[in-house]
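Presented below is the structure to which this report refers.
Missing here: one protein chain of the complex. Every other protein chain is in place.
Here is chain A:
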């Protein structure tokens, strides 16, 4: 059946849990593109036949192939775009330098997209003001651990503890 390979691409991503990037399925993509080429050429010849030879009975088949072509394209673009979103998440998770294991799962073009994205993000962060801008990939969690335990001599904190400013942590 048509579009089987395209569906497989989508299913592959659907199975991979959020955040995981499976290896780029170059083979699968190539097969989908080949199928599209074959469908298109068949349609071309049928369209000619229908026009010149008056074979209007070919029209449903032409329409069907066209739908398959659209479906193939939709699945392909969804596959590629979803991978880009996962790669984008990697920048926020791992920072500028990706672990090798992940890099091997990316195609050369995906790497290029990633580098462009990094550059764009860096330019934006630098523009946020001050000398070096603001690195918004830091400070991902609210500062909970700031209530640090100080070891202060008792005479310094006694008053503050009584005022309720400090808490004596006994652990």
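Assume a residue touches a chain if its C-beta (ideal position, glycine included) is under 8 Å from a C-beta of that chain, and two chains touch if they have at least 3 such contacts; residues count from 1.
Just so we're on the same page, contacts and distances are computed from a predicted model.
The chain not displayed here is annotated in its UniProt record as "DNA replication complex GINS protein SLD5", chosen from "Calcineurin B homologous protein 3", "DNA replication complex GINS protein SLD5", "Translation machinery-associated protein 22" or "Golgin A7 family member B".
One chain of the complex is left out; on chain A, the residues touching it are 29, 33, 36-37, 40, 69-70, 73, 76-77, 80-81, 84, 88, 107, 109-110, 112-113, 116-117, 120-121, 123-124, 127-130, 134, 136, 138-144, 146-148, 150, 152, 160, 162-168.
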